[in-house]
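Below: one structure in structure tokens.
For this view, one protein chain was removed and the others were kept in their places.
Labels run A, B and C following the written order; every chain starts at residue 1.
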Amino acid sequence: DAGFGHGLSPEMVYRYSRQLLLPSFGVKGQSNLLKSSILVVGAGGLGSPALLYLAACGVGRLGIVDHDDVELNNMHRQIIHTEAYIGQSKVKSAAAACRAINSTIDIVEHREALRTSNALEIVRKYDIVIDATDNLPSRYMISDCCVVLGKPLVSGAALGLEGQLTVYNHIGSPCYRCLFPTPPPTSACQRCSDSGVLGVVPGVIGCLQALEAIKIASAIGEPLSGRMLLFDALSARIRIVKIRGRSLHCEVCGENAAFTEQMFQDFDYEKFTQSPLTPLPLKLKL
Amino acid sequence: DAGFGHGLSPEMVYRYSRQLLLPSFGVKGQSNLLKSSILVVGAGGLGSPALLYLAACGVGRLGIVDHDDVELNNMHRQIIHTEAYIGQSKVKSAAAACRAINSTIDIVEHREALRTSNALEIVRKYDIVIDATDNLPSRYMISDCCVVLGKPLVSGAALGLEGQLTVYNHIGSPCYRCLFPTPPPTSACQRCSDSGVLGVVPGVIGCLQALEAIKIASAIGEPLSGRMLLFDALSARIRIVKIRGRSLHCEVCGENAAFTEQMFQDFDYEKFTQSPLTPLPLKLKL
Amino acid sequence: MQLTLEFGGGLELLCQSVKIHKVNVDLQAGKEKLTMRDLLSWVRTNLIKERPEMFMKGESVRPGVLVLINDCDWELSGQLDTTLVEKDVIVFISTLHGG
Partner (left out) sequence: MQLTLEFGGGLELLCQSVKIHKVNVDLQAGKEKLTMRDLLSWVRTNLIKERPEMFMKGESVRPGVLVLINDCDWELSGQLDTTLVEKDVIVFISTLHGG
């Protein structure tokens, strides 16, 4: 342990010195962070800042899942990708960016869509999951997977000029199904790719997702469990509201729920939500 | 005007399509943004996300002022810089990162400390100023300069696990001196370099600074003028409070103030605040 | 009874894109209190200008809408049976899925 009794090499002490100086974080917080593993699902608008800050602060192992390629129309908000990566895998691009700012942590590339067939295997390897996806079936699937495997889920969303954030399945907080047992009608489901989004709105929410994951991983502060942050960029207003706890009657996390790994693998999330896991192309007419 | 009557080339329409789709932003907002110029003072913890999002969203001209070089102990929070730039100018590094994500906008490098001798000349060239510095004399100097030149100032600060944000000198809002006519005692002035900061805290504030600048530049929404956002990362609490308006008695922006460009150039901000414009080196002992 | 109603997450599009509504809701004849059940029916009649099925389903809100009374999930106060008092702030927000 480099002879300092805290497990940090002299280079680490120098790199993370501004965090080590913090009384409420310090060596203990940094050690916890370096020992933790965090999976970010989606290397898009939310995932971009979340990944950069998680890599920079010294999360020990950082996983990135995405099946998509970088496109020019992503660049207004997906600041982790550079023009040089247009047409290449988002995971490859994001991993390269994370390595460029911190070569000392482990970055794991999962270049595939998260599906019921691979989710258990991938998510099992991490302590904390960040939902940075852009569609409804993925949100139900990731939440159910986190319940089955007992992982805290830092969930963010952004659309237009609004954002939302909470921590599911952590110290008594609800899962996604506790809040939304029935999926909304498909006509109520908008994506950034259909409806637009101001780039910096997922920027704010993605940073806050990184913060919540860091707090859980380093065991500091009060996570946003049982609370939800509602962000309105246009009026510069933020509400942090109290939401229900875990529901005893939840079909997935409730008292008598028997939602097994096998049931998860057999569940049809696209049919349940009547929405596809991958978005359709868009035609913009001005 | 590319024959579309809105001044956007087909490539721009594609690049910014997700913003053009937004009814409250749209072609008008994007055109305003592309015609605007924003100066970011400081390419550090706050400046990193602010610069990336301003470049990505399509600000027409983006200026970066900093005199510092990239160091390893910046990397935990200054996510615009990569390890490859350690030892090189922060402005050069930040400008390269901005160009890599948006090669179609104008990035202007000011590799020097902002001082009373050069501030008027530099700030005059921009519509909006973002204060992303890390010290008290710079904050007074930048605010005074913005009052003298009539520029809105988006001011952010972060230390430890807290952040603050407001818009000075804009539609009736106060200037920095209206709020703080007398500088605090030097013993009350902490810097990130002395006291530490969790990297993602300036991340959140820097994103919000970019948002406020974008709102002013594109003329949408309600800016955070006359209001201040107080962010407590540890407890995940955010307050947005109402602050005083412009003070009639302010020595710089008040009714009878006669603070001229010459007076600005002659003012000694280090003496006024009893603090240096550039930080002292730090020794960390664990 | 003076109430503040807020719509977000796209629900404001159902009431002419106005997010904040300061309203005065009278008690129904013969009733002593105003419940969330009464308020929903009032909102549907007086504020929702189009596609009411995007706001309500049966006598409650449609799936995917969170209801907050004074910054608390209405599940914690009795949902439809919650009694409202003067100056309450009720937020209706549609969950977002974008990123």
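Definition applied: a contact is a pair of C-beta atoms (placed from the backbone, for glycine too) under 8 Å apart; a residue touches a chain by one contact, two chains touch by 3 or more.
Note that the structure is predicted; figures quoted are calculated from it, not measured.
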- prompt: For the chain omitted from this view, which of the shown chains does it touch?
  reply: B
Query: Who touches the missing chain here, B:24, B:37 or B:195?
result: B:195
- prompt: Pick from B:17, B:73, B:133 or B:218: which residue touches the chain that isn't shown?
  reply: B:133
- request: With the full complex in mind, choose from B:27, B:149, B:179 or B:263 the residue touching the hidden chain.
  value: B:179
Field: Listed residues B:32, B:104, B:118 or B:164, member touching the removed chain
entry: B:164
- request: Over the whole complex, note the residues of subunit B touching the chain we left out.
  value: 42, 44-47, 132-136, 139, 156-160, 162-164, 179-185, 187-192, 195, 197, 202, 228, 230, 232, 235, 239-244
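Note that in this section only the chains that are shown with their structure count from here on.
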Task: State, to the nearest whole Å, the distance from the C-alpha centre of subunit A to the C-alpha centre of subunit B.
output: 28
- request: For subunit A, write out the residues touching at least two other chains, lowest number first.
  value: 160, 192, 195, 197, 235, 240
